[in-house]
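For this depiction, one protein chain was excluded, whereas all remaining protein chains were kept in their positions.
Letters A, B and C mark the chains in the order given here, with residues in each chain numbered from 1 onward.
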Amino acid sequence: MPIDKTVNSFTEAVSDISDGSVVMIGGFGGAGGMPHLLMLALRDLGVRNLTIIGNTAGIAAPTGFGWPDGVEPIDHAVLIENGQVSKVIASFPVSGSVSRPNAFEEAYRAGEIDLELVPQGTLAERMRAAGAGIAAFYTPTGAGTMLAEGKETRKFDGREYVLEHALYADYALVRAKTADTLGNLAYAGTSRTFNPGMAAAGRVTIAEVDEIVAPGGIDPERVDTPSVYVQRIVMRPPGSESGVALP
Amino acid sequence: MPIDKTVNSFTEAVSDISDGSVVMIGGFGGAGGMPHLLMLALRDLGVRNLTIIGNTAGIAAPTGFGWPDGVEPIDHAVLIENGQVSKVIASFPVSGSVSRPNAFEEAYRAGEIDLELVPQGTLAERMRAAGAGIAAFYTPTGAGTMLAEGKETRKFDGREYVLEHALYADYALVRAKTADTLGNLAYAGTSRTFNPGMAAAGRVTIAEVDEIVAPGGIDPERVDTPSVYVQRIVMRPPGSESGVALP
Amino acid sequence: MIDPAPRLGREVIAMRVAREFGDGEVVNLGIGIPTLCSDFVPPGVQLIYHSESGLLNCGPLADDGEGDVDLINAGGQFLSPVPGMAYFDSAEAFAMIRGGHIDVTVLGALQVSATGDLANWFLPARGVGNVGGAMDLAVGAKRVIVAMEHNPRTGEPKIVQDCTYPLTGRGCVGLIVTDIAVIEVLPDGGGLLLIEYAPGWGVESVQANTGAELTVSPDLVEMTLA
Partner (left out) sequence: MIDPAPRLGREVIAMRVAREFGDGEVVNLGIGIPTLCSDFVPPGVQLIYHSESGLLNCGPLADDGEGDVDLINAGGQFLSPVPGMAYFDSAEAFAMIRGGHIDVTVLGALQVSATGDLANWFLPARGVGNVGGAMDLAVGAKRVIVAMEHNPRTGEPKIVQDCTYPLTGRGCVGLIVTDIAVIEVLPDGGGLLLIEYAPGWGVESVQANTGAELTVSPDLVEMTLA
């Protein structure tokens, strides 16, 4: 049968995510590259005790980070406000402004959510390691800081490195501009960020895309995430391609 | 000043490579993706005691691997036959045919060249680690084999992994289809292979290209090797774009 | 012991292996008999081919003289393009392998042991060899199928209790398809299970050509390619 990884609705795309799942959420923190409709579907699914992994933990509402003026942000906060998240793994979890805390910070202060804070480059590299079958690696990032506390360190050529481990997820929710039916993905501009790494690190990767094309519709030189990393694709409704106009 | 990494001749491009340099040579083993004219310039430069790092050690002459019929191959063998190489680091150093040894195998049997044999994926990953500032990593590849002898091993989740170290070079000679003057590179098809990894792992990376364009001449989504990894670019003479017609 | 019947040809081995492929699977084929498997994929099964040369999805070998030096497989042969390909570099090609994103790899072998150890890269007599991507495929692919002749021309067994040739990977082989039998490697050191024999062969004649003890499957059948 011709391979076609399309699923017809966002509800169906996330339907097997369960209580306690570890879920990666793509993007950098702003509107671009973020799987808004998969997050809303996951909110509506209502499963709880999730670990979510992302660059931020939802900072757009208080700060407008990466969102056009006058558009209501949708991000990780929809899950946190709904009480579905028990742990966050992120590099930039809180609002840049002390006086405008995000939903995560309030839940964290209330003792409702755990945080594993990871330097941004280490977060990206741990995902890549998971996707690439590398169990662990030595990075200079964080050596001698509180984020290396309790971790193994080792010197190479006189410099201190920290041992960091591969970071997997049960599900990766990613956002791309274009998918072909085989699951090859192409991103747009700076919306690539964590999406390719998560696609490779997720045991089940679900891609929210602006358009789905037949095989050949993406230049083979321009495939950013090859199809082996993608299990399901689901298309945003026409008219929401800009990344911000949502139904 | 507008940045322009173009150098005007292959001779000039390799002129500071010296006796004892560690030199990566791009490509997979066939005609595509291999820096033929940089290799010939390095041969003419005559420096000796080189360590060369590549997927093969020059297998095209006896086997025709990846070369069209009737075209005389140019590969690592030009350096080996010229007595310039004292060590090879490769995954596929010898001809696939026992009865048709390549120049490397003859020199190896004569005790003139050392060999460090590395699994192909580990070779690629060690280069990536060098480019990415990762000192070392744990890979399952080679565990329990003679290529792991003398190396540290460690179990993660009950499975054995081998500690492998970053692999740097003084110079990386790579081959791309297109460069812009800033040094951004785009490859063609399966000629990408080891070139991006080497470009990142080389302290000085020299790219042999079919064409040089102004900034903007390569789609920013399609840059395979970003300019930070490239120090010099040099263009093949018009008419040799196919990869095989050489002056 | 004289063979009780002719051994199967290389194409027939490939044909039998190809019946193992599931629809939509990602497959990496080694050089030799494994490459032939792509000619015998059952109707209705669409595969995604992966190559260490940095591609996913490809067409058949290019016609003579039509080759493009920028479109080769891991054996250096020229391929033809198909819609829906993806190109990438060696680090990514092997991230896919090592990271468990390849469903099946088919490899040749010099020896396979009773616990599924694979030796397929180094001939001690030569003293130097190519490892290529074999060790990565052995540890990384979800399923490793060995396709080979059951015995070399010199007749000694290639399926052995313990490999004497240098290993490619330990305990990695799941299925062995040869010119006289199909043998499953049971998990966790459970040994070798004979599940099919070639027409005219049987348990005793296969065992006589094998250097490790075979358990006989209760479902043992003669190999068919229907």
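Definition applied: a residue touches a chain if its C-beta (ideal position, glycine included) is under 8 Å from a C-beta of that chain, and two chains touch if they have at least 3 such contacts.
Values in this document were obtained by computation on a predicted structure and should not be read as measured data.
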Touching the missing chain are A, B
Of A:35, A:66, A:133 or A:183, the residue that touches the missing chain is A:66
In the whole complex, of B:23, B:200 or B:233, the residue touching the missing chain would be B:200
Given B:52, B:103, B:130 or B:147, the residue that touches the chain left out of view is B:130
Touch rule applied to chain B and the missing chain gives residues 1-3, 128, 130-134, 180, 182, 184, 200, 214-216, 220-221, 223, 226-229
For chain A, residues touching the missing partner are 28-33, 55, 63-69, 91-94, 96, 98, 105, 108-109, 115, 117-125, 127-128, 139-147, 177, 187-197, 224, 242-244
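We take it that only the chains that are shown with their structure count from here on.
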Cα centre of chain B to Cα centre of chain C, whole Å, reads 29
Flagged in chain B as touching 2+ other chains are 125, 139-140, 187-189, 224
Multi-partner residues in chain C (2 or more other chains touched) are 55, 87-88, 91, 94-95, 97-98, 139-140
